[in-house]
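There's a structure below that I have some questions on.
Only one protein chain is missing; all other protein chains are in place.
By letter and in written order, the chains are A and B; residue numbering begins at 1 in each of them.
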Amino acid sequence: MKYIIKRIIQLIPLLFAITFLSFAMMRLAGSDVVEQKMLNTGQVISENQLAMAKEQLGLDDPFLIQYFRWLNNLLHGDMGVSYVSGQNVFETFISKLPATLLLTFTSIILTIIISIPLGIIAAVHHNKFVDYIIRFLSFIGNSLPNFFVSLVLMYILAIKLRWLPIISKDVSAASVVMPTLTLAIAMSAKYTRQVRTTVLDELSKDYIIGAKARGVKFSVTLMGSVLRSSLVTIITLLALSIGSLLGGTAIVESIFMWDGVGKLAVDAINMRDYPMIQAYVMWMAIIYVLVNLITDISYRFLDPRIRLGEKES
Amino acid sequence: MKNKIRFSVISTLVIVIIFMAIFANTICPYDPYQQDLSIAYQAPSATHLMGTDTYGRDMLSRVIIGGQVSVLSTLCLVLIISVFGTIIGILCGYIGGKVDTIIMRVSDLCLAFPGLVFALAIAAILGGGIVNAIIALAIISWPKYSRVARGLTLSIKDSTYIAAAKLAGSNSLQLIFRHIIPNIIGPILVTATLDIGTMMMEIAGLSFLGLGAQPPVAEWGNMMSNGRSMLQTYPWVVLSPGIAIFVTVAVFNLFGDMVRDITDKK
Partner (left out) sequence: MKKLLATMLALTISLSGFIGCGAQNKDSAINDGKKTFILGDTTFNAENEEATINPHDTYCGWACIRYGVGETLFKFNDNMELEPWVADSYENVDDLTWKITLKDGVTFSNGKPCDAEAVKACIEDLIAVHERAAGDLAIDSIEADDLTLTIKTTTPKPTLINYLCDPYGCIIDVSETTDDGIVVGTGPFVATELVTDDHLNLVKNDNYWNGDVKIDEVTVLTISDGDTLAMSLQNGDIDAAYGMAYASYPLFENEDYGFTSAATSRAFYLQMNYNSEIINDPAVREAIALGIDKESFVNTLLSGYGYVGNGAFPDTFPFGKGIEGKSYDPEKAKEILENAGWTDTDGDGIREKDGKKLTINWVSYPSRQELPLLAESAQATLKDIGIDVQLNITADHGTIVAEKEGWDVYAAAFVTAGIGDPMYFFSTHCLSDSTKNRGSYSNEELEKLATEMNSTFDVSKRNELAIQMQQQILDDDAFVFCSFLRMSMIYKANVTGLTAHACDYYELTADLDIN
């Protein structure tokens, strides 16, 4: 418990840094909020109008004051309005977030379903034919860019076989499949290798050899210790890859027209819709940090050795 | 014996790819930017081995010149982040104290932003272009090297032979160059070679989204992006760069695995 509180307190300066950086980055982006807004509505701007609008928005105040004002608004859920659509940024972002989280979640589940069994099989049949096949497949999966995979999947599953829709107007089980597969293929390729390595390590440990010698059924040892140790590996890795996954959804979402924050971000970047980009960057960073915190805490419970190590030091 | 064959085959492939990237201009059978609309969309044939694209440009030449952009910019990126990250890491590990804390917090911050997300944001600020894509990826990728280098430096710093060298009168610079760098170069090299494939895909990914190389510059990611609509009608336009990325990334991944296996054995 103490540990959790300590971690949360440590988080505060990081959150400040993230918000500050997000704010500073978008101010650096150069375009002036006011000018941008007026250009987008097609108005002709006079110098006078510009100065007045600036004063109104407090853009002449010192940078830090502007930051704290922005932060205050942020805490009230106000991140400004989109330059393009004129809609509330925070609301838009929140409304699109579930779709992305769903996609992230399904692809993590699929990755686990694929990579744990394959990794274990490969390790158990170390250097046998099955092992080679699995390693070869994971190697291929690792070398394919996800946009290439998307295009090929689309072509095969939707056009040639007609099993799945390309796009769908609402989130249905069928529409999740292709984006999930695309994201899971690359990740599974990576994790299968990792699981294989971990299990190989584990299998060569004395206690397993001892258990074998004592005649404990192999499947029992496998289920017990090996699976647990590979789960810890997977969780650590997943936490690390949540970042690339959240970013990776941007490409996949825009290819599959998945109405999540990734597509929102790509569209916003193309349109130089800075408030929207800002919201995306900041929230993604915060989500990422939180996920890391949760994983850190969770494997303290999964792996007793880490807990013990903590007490000793 | 088997490993020796593997070693020579993979190394040769890596050398061939780098060679093709460097001498792309001389290898190209045609001018990759020369348009000739009268021969647009030709299927692969003896004259155009990979066919021609929308503008009648020779695909093979474009894939080769695209390789120059993709491969060289990736190598350049990996070189920058590994050297920069390692230097920072060594300094942090060696000096310690406040400097260490501050720099590590900065790297935490860089790591706090999920990879591509941050790259997208930077690309958004700087605008498209291959150089900007490299800068964006560099900013998010260096901490990985710093961490590795710092960890290793810390463990070496406390070892007895460093203490011995210190007693013998070596100054910091000598210590770093004679004892620390030689000992950490292996793991850094492994990290770097394994990183090449990933970085290549990320650059291509940014280009695919229109945030990397801009037309008419041929780069595999944007060639695929531009050719997407032709996957069914003129598949060679999109498959040629696609296969080129796949093969190159695969070769560099194999190379990375190999380098790791070799250093592990020591």
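Basically, a residue touches a chain if its C-beta (ideal position, glycine included) is under 8 Å from a C-beta of that chain, and two chains touch if they have at least 3 such contacts.
In this text the structure is predicted, and so the values were computed from the model without any measurement.
Participant: With respect to the chain omitted from the figure, which of A:Val124, A:Ala211 or A:Leu231 is a touching residue?
Facilitator: Here the residue in touch with the unshown chain is A:Val124.
Participant: Using the touch definition up top, pick the residue from B:Thr101, B:Ser172 or B:Gln232 that touches the left-out chain.
Facilitator: Spelled out, the listed residue whose C-beta touches the missing chain is B:Gln232.
Participant: Of A:Thr182, A:Thr198, A:Ser254 or A:Gln278, which one is in contact with the hidden chain?
Facilitator: A:Ser254
Participant: Which residue numbers on chain B touch the omitted chain?
Facilitator: Per the touch rule, chain B residues meeting the hidden chain are 33-35, 37-38, 40, 54-56, 128, 210, 214-216, 228-234.
Participant: Suppose we count only contacts with the excluded chain; which residues of chain A make the list?
Facilitator: 31, 36, 39-44, 82, 84-87, 109-110, 113-114, 116-117, 120-121, 124, 154-155, 158-159, 162-169, 172-177, 218-219, 222-223, 227, 254-257, 259, 267, 270-272
By our rule, only the chains that are shown with their structure count from here on.
Participant: Could you tell me the distance, in whole angstrom, between the mean C-alpha positions of chain A and chain B?
Facilitator: About 22 Å, centre to centre.
Participant: Any idea which chain B residues touch chain A in the complex?
Facilitator: 105, 108-109, 111-125, 197, 201, 204-205, 208-211, 221, 224-225, 228, 231-232, 238, 242, 245-246, 249-250, 253-254
Participant: What part of chain A is in contact with chain B in the complex they form?
Facilitator: Listed in rising order, the residues are 13-14, 17-18, 21, 25-26, 28-30, 139-140, 142-148, 151, 155, 159, 242-248, 250-251, 254, 265-266, 268-270, 272, 274, 277, 280-281, 284-285, 288-289.
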